[in-house]
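Written below as C-alpha cells is the structure these notes are about.
Here the complex is missing a single protein chain, while all its other protein chains stay put.
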Amino acid sequence: VELKKGLSIHLYGFERAMGKRAFCNADGDMLVVPQAGNLVIRTEMGRLHVRVGEIFVVQRGVRWAVDPAQEVAPGTRLSGYILEVFAGHFRLPDLGPIGANGLANPRDFRSPTAWFDGTRADPEDPWTVTHKFGGKLFEATQAHSPFDVVAWHGNYCPFKYDLDKFCAVNSVTYDHMDPSIFTVLTCPSEEPGTAVADFVIFPPRWVVLEGFRPPYAHRNTMSEFMGLIRGEYDAKQGGFVPGGASLHNIMTPHGPDAATWKAATAHKDQHPVKMPDTMAFMFESCYMLKVCDRALQSPSLQKDYIKCWEQFPDNFTGVHDK
Amino acid sequence: VELKKGLSIHLYGFERAMGKRAFCNADGDMLVVPQAGNLVIRTEMGRLHVRVGEIFVVQRGVRWAVDPAQEVAPGTRLSGYILEVFAGHFRLPDLGPIGANGLANPRDFRSPTAWFDGTRADPEDPWTVTHKFGGKLFEATQAHSPFDVVAWHGNYCPFKYDLDKFCAVNSVTYDHMDPSIFTVLTCPSEEPGTAVADFVIFPPRWVVLEGFRPPYAHRNTMSEFMGLIRGEYDAKQGGFVPGGASLHNIMTPHGPDAATWKAATAHKDQHPVKMPDTMAFMFESCYMLKVCDRALQSPSLQKDYIKCWEQFPDNFTGVHDK
Amino acid sequence: VELKKGLSIHLYGFERAMGKRAFCNADGDMLVVPQAGNLVIRTEMGRLHVRVGEIFVVQRGVRWAVDPAQEVAPGTRLSGYILEVFAGHFRLPDLGPIGANGLANPRDFRSPTAWFDGTRADPEDPWTVTHKFGGKLFEATQAHSPFDVVAWHGNYCPFKYDLDKFCAVNSVTYDHMDPSIFTVLTCPSEEPGTAVADFVIFPPRWVVLEGFRPPYAHRNTMSEFMGLIRGEYDAKQGGFVPGGASLHNIMTPHGPDAATWKAATAHKDQHPVKMPDTMAFMFESCYMLKVCDRALQSPSLQKDYIKCWEQFPDNFTGVHDK
Amino acid sequence: VELKKGLSIHLYGFERAMGKRAFCNADGDMLVVPQAGNLVIRTEMGRLHVRVGEIFVVQRGVRWAVDPAQEVAPGTRLSGYILEVFAGHFRLPDLGPIGANGLANPRDFRSPTAWFDGTRADPEDPWTVTHKFGGKLFEATQAHSPFDVVAWHGNYCPFKYDLDKFCAVNSVTYDHMDPSIFTVLTCPSEEPGTAVADFVIFPPRWVVLEGFRPPYAHRNTMSEFMGLIRGEYDAKQGGFVPGGASLHNIMTPHGPDAATWKAATAHKDQHPVKMPDTMAFMFESCYMLKVCDRALQSPSLQKDYIKCWEQFPDNFTGVHDK
Amino acid sequence: VELKKGLSIHLYGFERAMGKRAFCNADGDMLVVPQAGNLVIRTEMGRLHVRVGEIFVVQRGVRWAVDPAQEVAPGTRLSGYILEVFAGHFRLPDLGPIGANGLANPRDFRSPTAWFDGTRADPEDPWTVTHKFGGKLFEATQAHSPFDVVAWHGNYCPFKYDLDKFCAVNSVTYDHMDPSIFTVLTCPSEEPGTAVADFVIFPPRWVVLEGFRPPYAHRNTMSEFMGLIRGEYDAKQGGFVPGGASLHNIMTPHGPDAATWKAATAHKDQHPVKMPDTMAFMFESCYMLKVCDRALQSPSLQKDYIKCWEQFPDNFTGVHDK
Partner (left out) sequence: VELKKGLSIHLYGFERAMGKRAFCNADGDMLVVPQAGNLVIRTEMGRLHVRVGEIFVVQRGVRWAVDPAQEVAPGTRLSGYILEVFAGHFRLPDLGPIGANGLANPRDFRSPTAWFDGTRADPEDPWTVTHKFGGKLFEATQAHSPFDVVAWHGNYCPFKYDLDKFCAVNSVTYDHMDPSIFTVLTCPSEEPGTAVADFVIFPPRWVVLEGFRPPYAHRNTMSEFMGLIRGEYDAKQGGFVPGGASLHNIMTPHGPDAATWKAATAHKDQHPVKMPDTMAFMFESCYMLKVCDRALQSPSLQKDYIKCWEQFPDNFTGVHDK
C-alpha cells in the first residue's frame, strides 16, 4: 500500500562469478558504475561486456547476473558504485539551447542482442533467483535457466555507455557552470527542474574560462554524492582517491579546499589547460540522503574532512560596521 | 479580424534626430541591433543610451524616438538591423542543463528610469506620433510631449543589453554545437522547441574543440538571417562585411565556403584559439522569409554568392556502385 | 486548405419570423446578445425563449432559426449583437483564487429539451437551409423540416444564460480591477492568458473601492468592442446609448472621458454606491479588428469621438526639465 | 514572413522513371499512398521498395525520386494519393487505454539503409533538382548525383509501412466507434484532440458488434477525404471505386447510402462477419478543404452524389406536434 | 503533517442493516463492488439501489450507510470488494483513438436525487457517525439524522454504474490487448500513464482475434488484484471462484495456467466465440500492495497456487548454446 519514491546508493564489492544465480529488482532501476574490474552482465535480453569507464543500467523487473570479465586473482575484489532509483527511469536530459547534439549522444548507448544460456533444465542443480521487493530480498529456485530468451523486441532493455564518448560542453568565456552541464542521465522527479537522481561526470576536457576556475563554495538544494573512477578530482587535489566517496547533503555548505583555492588564485596568466586523465562523477538528488550505520562506522570514514577548509584566510580589508 | 503571426526583418539607416516625432508599433515588439552609430532612445519609461555592440528592445504599444548619441558628420548614416515579431515577447531561453547561469545573465539587462520631456505643450508646434497598426502607418498630432511620465512601475518596459557580457558556452571536447547554444533572446512559437525568432550571436570566445571546427554544411528547419556588427565571421572569411546580411531560408543547403573548409582541414595540430574580436549575429525563425522587391533589386545584392561553394573537390575514392 | 482563426462581430436587425428557413454556421460558434426584442430560437435540440438581458450560444454545425417572441409592430426592428468565433468554443473561465463559485455559475446555463416541428414533409413547399462555410453562404432546399429530432443526449448543444444571475466580484478595498474580472464566457486562444474572445459584462453591483473609481486611461494588448444593452455605461456618461457600439483596437489609448474624470476626482467622501440598473458588455480579443466599409460609412458613425478627451487639464505643477 | 499551416491533398499519376531528376519539398512532409503500381523510392538515406498496400513518408527537406518498380506497359499510369502537411510531422497516435500494443506497431515501420548512386559527376549531363518552397517550384542543376550519401545516422529519415500489418481494434459488444480508432499516423495540431491530418484506414477485420453496423449519419468537426486502395467500402456499396475519392467537408452531413442502410436494418440475426478483402482510407483534418478548379471541372466528378441518400423512407409514426 | 498517497483494498461481509449508524471516510474515495447481495445505499445526497453487477462510488467526506436491499436469510452474508484511494478521485479514462464513445459512457452513471430521513431528532436514541480519519476510526453521536438534505446541486456526489452497459473494445484482427482497454474508471497518479488505481473489468464479449487468445505470461509494472463477480475467468479455468481474489504484485511473473495454455494452443481453427456470462474485474495500481496478516493467515489462502504453472512443457527444440 506504499510507494517508496526516492533513491538508494550502494557500494559493491565481490570476488566470484554468480554461476546459477540471478537477481531481479522489483523496486526500481539500477545504474552501475564499475570502478575496479571489468564485468560481463548476463540479462534476459542478452549479455553486455562492461569495462571500467563504462556504466550500465538494468531496469526494474529484469533478471540479471554479473561476473568478472577476466580471471580474478585471489583476494582481489571487483568494486564500484550502484545508484538505485525508485521512481521512473533514467533518460537523457533535455538539451535546451545545447541543441540536437552534445553531452551523451543517443547512438553511443548499447543494448544487448538476444542470447540464451547453454544449460539444460536440471531439477537436481537448480537456479536461484533473488528478488528484491519492497526493500526485502526473496529467493526462489527453478530448474531451468532464467536466461532462455531466444529473440526479443522492445525498448525496455538494459544498456551500457562508454563515458569517454561524452561530448562535454562548458564556458568558453568566463564564469563557472553548474554541474548539470555534465549530466549523462537523469531520472527526473515530478517537479520540473529537479531530479530524483542525476548522473553527472567530470571527464577530461579543455578548461579555458577566464576568471576563478575551480567550483565556488556553495549550498545546494540537491544532495551531492561524489565518486572517483580514475585520476584526480580538480576541487580536492590529493584528498579524494579512486573508489572513494563524499557526500554533501542538501544545504550543507562546501567547496574546493583551501589548497585548491590558493593555487587557483595565485595564477596571474590563465592559459587554456587540457585536464589530465580523470573521471569523477556525481549522483545528485533532490532527496535528503541518510547514511547507513555500516558507512558511519567504517574505518575508511574521513573524520577530519572539515579541516580541508580551515586554512582559508580572512581577506576582508574594509572597515567592520559596528 | 486577423492575427498576423510571424516576424519581419528591416535594415535601417538615418541621419538626423527625430525631434518632435515619436513612433509606436501596435503590431509587435522590435529588437534593434545598431551597427553604425551610437544611439539615444527616448521612451515613455525613460531614456537609454545604446552603443554599437549593445541591442535594445521596445515593446508593442510603447512610444519611442531615436536620436544619434553624438553629433553626426554630414552624409553619415546611422544604420543597423531591426527584428520585429508579431507574436509574444522576447525572453531568455530556458537554460536546460546549462543550469542557473550562463549565456545572457538577467542582471545585465538594463531598463530606463523615469524621465520626462522639458518642453511644454504648444498647439502651434505640435508633436507627431506615428502609429504602426496592422502593417500600416498612421499619423496624429498632439500639443504635448508623449514623453511626460514622471514615475512608473511594472515590468513591461524597454531594455538594452551589452553583447560583450554574453557568457558563451561551447564544446570543450569535440563536435560542433547547434547555434542555439549562443541564443541571447528568444520569442518562442506555440510549438515547443521552435521559435518565431531567436536572436543568436557569435561573440569572441575560445575555440578548443578537437575535430573539424567550422560549422558543417546543413539544411535547417528554420530560416537563418545573418548580420555582422564588427570583425569577421569565421565561416565566410572575407566574404561577409559589417553591415551586410545573408539569408538562408528553410531547407536551403548551405555551409562554410570552400576556402574555409580547405583551411580547416589542412590543420594537423589543433591548438586552442582565442577568436579575434568579432560580433556576428543571426535572426533564426521557423517561418519562411519572403524577400521584398527593394532588397532583390539592390545593387548590393551578391549575385554570385553560390560560387563560394564551387571549389569543393570530389573526395570520394571508393568504387561507385553502378 | 486554410483554417481561419479569429472572430467576427456583427450587429443584427430583423423584423419577421424566419418561417421555413434555417441557418447553419460551419465556420464557428455564435454568441448572440439581443438588445431589442425578445426571441424564440428553434434549434435541432429544441427551442429556447431568450429575453433581452439573456444571451445565447449556438455551436458550429447546428441548424437553427430565430423568430420574434411576440408580435412585432410594423416598422419595429429586433436588434442586437453577434460574436462569432472561428476557433474552439465558449467556456467558463478558470476562476483561479475566486474559487468554486462566483461569476457565471454553471447551473444557470440552460439548454433546450428535445422538440420537433409539427409540419410534414412537403416537396411543394420546401425548407431552405442556409449554410455558412468558409465565409460564404450556400443555400439548399429540402422537403422535410430540419427540426425533426425527437430525443437527444450529449453536451454539444445550444444554451442561454440570464446576465442578471451573474455573481460579480470586485475590489472591496482599493484599486481598479481588470475587466477580466467580469468575464462571463471565454473562447481561449492557444496562448495561455489570452483569448480569441472574452465576453465580459458590467452589471449592476456595489461600488465600494476607495480611490479613483472609473477605469483608468490605458492601452490594451487586446481589442475592446463595447455595446450597451440597457442603462448607462459609467465611464462614458451620456455618450453611449443602448444599441450603440465602440471599438478600441489593440494598443489604441483610451479611458473615461473628461467629464467622468472631473466628477470622479471632485468627490471628497467616497460612500458605497449601488450602481443604477445598467448592462454594458465587451467583446475583448487578442486579434486586431478590421472595420467593414458599411460601418465606416454609416451615418451613425461618431466622428467627433476624440473630443471627449480634449478637456483634460494639464495638472503638472512641477518644473519641466529642459 | 508567413507560415502556412495546414495540409494539401494531391492525386498523382505518372508513367516513367524520373532518371536524373530529384524532388525536395521545403514546405512540409508528404505521405504517399500508392493505389496502382509498385514503386521504388530513391532518397538521400537510401532506397525503399513500396508495394501497393504500403505507404511511405518523405520528410520536409529530403531529396527523393520515384520510379516504377517494374517495367510499365505503354499507356499505363501509376497513380495514388499524396497527403502533404505544412506543420509538424507524422507520428503514431497516443494509444490511451488501448495500451502498449495495437494499431500500427512501431517495429513495422521500415527505413532505408544508406545507398549511393553509381553515376559519376558529369557537367554535360547534369542532375535537375526541383525544390518546392512556399508553394512554388524552383529548379536547379548540378553535375553530381544528390544520392551520394555513403552512411548516415539519425531519426529524420523516410519510412514505409505495410497497411496489412495494422492491428485493428473495434467494438466487441455494441455501438459504432469513431474512425479515429483506425488511425495509422497523425500530424497533430496545437489543439489537443484535433489533427492537421490523421491518416486512417478501414482494413479487413472481424465485425461482431451487435446493433446497427454501418457508420451512422453525422456532421463532423473535421473534414473527411476518403480514398480506396482495393475492394469495396462498406458504407458505399458499389458507389466507390478504387482510385476514386470523396470529400465531406467540415459540418457537411453525410452517412451510409440508403441501400446500405436498408441492407443493414433488414438483418434479424447478426453473426460475426469477416470483412472481405478491402482497404479504404481517410485523410481527416481540422482544416476546411478548398477544391481546386481542375477537380471541380473533372469529367470524373460525381454530380449526382446526393442521390444516394434520397431513398431514405420517413419512419416517424408518432403524431406531429402542430 | 502527512499525506498518505495510495490505495487500500478491502473485502467486506455483513448481515444486517446499519440502522441509526452512518459512515464517513475523510481519507479518500471508496469504490464498492458487491459480489453477493443487492444493496441500498443511503447518502447525504439521496439513496441508490445497487444490484450485484453494479458498482458504486462514495467520495471522501460524504456520510453514507448501507443496508441489504431485500430481507436476508439468517446466516447469509452480503459480501464484496472495496477499493479505497487516498489521492484524487475516480474518473473516466481519456479514450484516445477510441474516440467520443465506447468503454463506460458518461450517461450510464447514475447519481441519487435528494431524499431526507423520516425520523425526528431524538436525544434518547441518537445516531452514531463513524469517521475514518488518518486510517483510524472515530465515533460521535448526534440526536438528528445525518440524512437530512432536502435539496442539493453540484457534482461531488455518489454514483453507481451497471457493468453490463460497458461497451468493450478489443482486437478484431490479431494480438492480445493490454487490460487497460477494459478500464471502467481510473484514479490517475501524478505521473501520466500510471494510476493510483484503475478499475478494469472482463465482461461478456466476442473474442475474434486470430492467434493465441489467452493473455500472455508477463511481469507488470503495476500490481494486479483480481476478483470475480460471476461466471469463470478465462485465464484460470476452474481455479478462481466468484468472491475469490488473486494478487500479483509489481514485477511478479504470472500468466494463464498450463491447462488454459494447452487448450488454447490445441485449437487449429479459430472461430469467433461469444464469451459465456462472466464478470471478472481487476484493481490495478502503480503501488506495491502489502498483504495484511489476517489475509495471510486465512484458511482460504491458496498455498499451492504456483502449481498451476508447473505443467508447462519445454518446447525448445533448437541446439543449446554451451
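For clarity, chains are labelled A, B, C, D and E in written order, and residue numbers in each chain start from 1.
What we mean here is this: contacts are C-beta pairs under 8 Å (C-beta built on N, C-alpha and C of every residue); 3 or more make two chains touch, one makes a residue touch a chain.
Just so you know, these numbers come straight off a predicted model, no measurement behind them.
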item: Chains on display which the left-out chain touches in the complete complex; value: A, C, E
item: Which of C:17, C:36 or C:169 contacts the chain that the document leaves out; value: C:169
item: Among E:7, E:24 or E:288, the residue in touch with the chain that has been omitted; value: E:24
item: Selected residue (touches chain absent from view) among A:149, A:250 or A:275; value: A:250
item: Sole residue of C:114, C:137, C:177 or C:241 that reaches the chain not shown, by the stated touch rule; value: C:177
item: Those residues of chain C which, in the complete complex, touch the missing chain; value: 93-103, 166-183, 203-208, 272
item: Chain A residues touching the omitted chain (full complex); value: 5-8, 190-191, 219, 221, 249-252, 286-290, 314, 316, 318, 320-322
item: Chain E, residues in touch with the chain not shown (by the definition above); value: 1-3, 24, 26, 60-61, 88, 115-121, 131, 133-134, 144, 148, 150, 190
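By definition in this document, only the chains that are shown with their structure count from here on.
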item: Chain whose Cα centroid lies at the greatest distance from that of chain D; value: A
item: Most widely separated chain from chain C, with each centre as the mean of CA atoms; value: A
item: Centre-to-centre distance between chain C and chain A (centres being mean Cα positions), rounded to whole Å; value: 61
item: Mean-CA-position distance for chain E and chain A (Å); value: 42
item: Interface hub residues of chain D, defined as touching at least two other chains; value: 190
